[in-house]
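Below is one structure, written out as structure tokens; the observations come after it.
The complex appears here without one of its protein chains, the remainder shown in place.
Note that the chains take the letters A, B and C in the order they are written out, and that residue 1 is the start of every chain.
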């Protein structure tokens, strides 16, 4: 298992070659993701947002991997990679809007190479293979962008994981398959998901490399991802482009705000993993390097609080979507029957008023 | 790769402990399967049967594995395992009826532990896992029957292969997953089906053993299957019950009688594999052992011809199915709407006569 | 069956699901429950709460995250005589297992000429209105009703839920049991403690009326009844028929009600095009055209992907839309 920092933030491997700013930026991103997550959970508790899937504990894997990407690379996230998507240019406001049930939260800015997440588990894996394949078909060996796909430990059991990775092996696509193994698929523990000793070794079935990395060590994740990305773009002789990375980590919170983990796991286990929290680990390392001190941490925390508060304000002050917008974006051109339905909808709304629709069922 | 006989039938491994009768029976089964196959192809050519998937070249794998099973074991075949199904008690007449488009060909005799084959590729794999699992749930560690599932090299690319084997690994079911790797999935060669070096190694992903065996060496197949079956029923400490066997072999003929292999493969390749034909190989070995001579071969050939001819007679003299039978076997009890449809069908048949249905479209 | 002379409990629909499962598991050792998070966790809706403790992990089985594997292994189990009740966590996640459902669960009896039969029940909560993420609100019963060999049950009350689920488990054939999660906990009803069956394939009249027939099922029964009550004040007497089973469909009951009223409104939350309202309408005019006095109105979901929750209340048929449809049918 690739590791750079030990649980106390001491160096036990090769520290990636990042500038001072980059190291601090990594830390700030992680703090931002953590704070965003805490606020999002509390918004849900206060009834200001719907069901939300928290990421706390997984910042090392998300930020470490997302920062390793080059500008032209793509990510294909699952529903939990708010941190990675943010690094890649998806505004936090969008993420909030999405979990507030507003489709406009899904609109990824044109300049962000982020695919729109889909909820059906593992279904994005073949998409990522297809996207990478398209790039290779267009650019051949000159392809110089990679497509990194995130998914969970549970996702490895789905047929789409198998088919997506097998296509990648056969067509040698520039992919990094990044498994956020957070030990749980809702209430099902990793050991009951598969009898495979590691998830990384599943790559053997597809004829390419699998790597296990400490997913709560952002520097190790950064290093492993960087290597995989390079291989995807420019494999050495006899090397295949794709890599399966298993980032071993833990979800500190509930599966989603609708979930009660006390039903299925012991707090003692949670505490054990909290000892490996990626944020204090990186902070320790950065303090040791002289890149952080109490003041700088305080400044970062303040700016992170402000950024999240602004995003929440922006999301909450967004006017709720126009009801008739549900008839849009179905086809490039609205077919006649859909127009009729949209007109019928407008008529009943007009006739009965929005109260008729919004009353408690 | 497990091997007992070399290409000339010389002994290069441990010969399984079979009685003289059993050795000869194995040979006769293989001859029977081959002759059946040749006749079936010719029936199709003569318009006496529909599309048919030939098995020639695959007798070693089918017969060698099927003979290794105990009475109580089960097989879950694909559409090509006529030989294995025959060994396990499915009359040849049934197989013919099935490919003649008669559903009654699918009715497996009560005393034959053969699951009904289904055409959708790999779909039978989860069934086999579920069947074995049911047995284990009922009998626990006392379970003493195994469930052997056949499928092709192409099938390993389907999600159902992955999900079926993963469940087997997790629930440690008494399964043998028997892959008849005949090098081709219609026109797609094994190397383009997956970048995995062997198919056997895919077992690593499920935490159990994978074995490669020379599928054109019936004795090697027998030995490997026997070992897998024993493990399925009575694993040693630390061993898992399931095994993935990859039986490396070749389909001499077309994918089905509707296929023209000259579109996609060279005759030279076919000839290379024909040199490993399992039948002369076993025959050579049995002659060397003194178990066969020209006379006995001739007797076997004659009896095989007779048996197949009888099966063809029986199938062809079976009255075609009653058209209204298509409304049967849909539910235990016919729902009213289906009864109405069946009555409406009877009325139009009565009114317009069978000619109206049977004329060329 | 009368509920008067027996002990009853006051249960919600989801509790009735649990009660039916516990009842049949106690009665019949071959019954088992399997699926994602059905074990220790008791199901994401608590439909299997406590069953893991009560019946153990061999009969309440947490599976890997793989719907085709869940349905496919259940098919194998059922073929061997067990009576598995696999759960699909949300019906919108059934599609990775769709091939196993339509090509195998539906067909094994036919394919094997009844040598292998499948006494299994595929449970799945369906439908919208609970502020859930995408794909959690699907109502695609039409897919399953179009596939011969399956039965499709969609209850709307706690009493029916228990009785129908017990019938489904005892049925020798495979049943898709779609549970109206919108009303999982919306109200309670008296449910006998003992086991009982509500027959599959029989509709029931929830409200008698003479002016117009409303045909509906599952979660849409509530707004349909609400609309009927509202319209009663306006002098419109609507009959509300709850199909309970959409396959096989109780065409006799549908036609009978229509022969009385001559007018109809069909309500479902599934998208309009290709939804079962079309099937019901076609049946009516095949069997009872001469009784028809107005076009059959369809009050349904729209032909759009189910929206995220900010707009779902606009998508779902509600009492106002049902009332509007009824009035159109009556005033034609």
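Here is the rule we use: a residue touches a chain if its C-beta (ideal position, glycine included) is under 8 Å from a C-beta of that chain, and two chains touch if they have at least 3 such contacts.
What you see is a predicted model; the values in this text were computed from it and never measured.
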Using the touch definition given at the top, which of the shown chains does the missing chain touch? A, B, C
Cross-chain touch to the chain not pictured, restricted to B:50, B:91 or B:235, is B:50
Of the residues B:19, B:46 or B:263, I need the one that contacts the missing chain. B:263
Looking beyond the chains shown, say which of B:6, B:269 or B:337 touches the absent one. B:337
Absent-chain contact - pick from B:36, B:98 or B:208: B:98
Suppose we count only contacts with the excluded chain; which residues of chain A make the list? 103-104, 106-108, 110, 115-116, 118, 120, 123, 125-135, 137-138, 159-160, 162-164, 166-167, 170, 329-332, 335-338
Since one chain has been left out of the picture, which residues of chain C touch it in the full complex? 68, 92, 95-96, 98-99, 102-103, 106-107, 110-111, 134-135, 140, 142-143, 145-149, 247, 249, 270-271, 273-282, 285-287, 289, 292, 294-298, 302-305
Identify the residues of chain B touching the omitted chain, counting contacts across the whole complex. 50-51, 79, 98-103, 105, 118-123, 154-155, 157-160, 185-188, 192-194, 258-259, 263-264, 320-321, 323, 325-327, 330, 337-338, 341-342, 345, 348-349, 351-352, 356-359, 361
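What we mean here is this: only the chains that are shown with their structure count from here on.
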Most distant chain from chain C, judged by the mean position of its C-alpha atoms: B
Averaging C-alpha coordinates per chain, one finds the centres of chain A and chain C separated by a number of Å equal to 35
How far is the middle of chain B from the middle of chain C, if each middle is the mean of its Cα atoms, in Å? 40
Any chance you could list the residues of chain B touching two or more other chains? 159-160, 162-163, 166, 170
Residues within chain C bordering two or more other chains: 63-64, 66, 68-69, 96
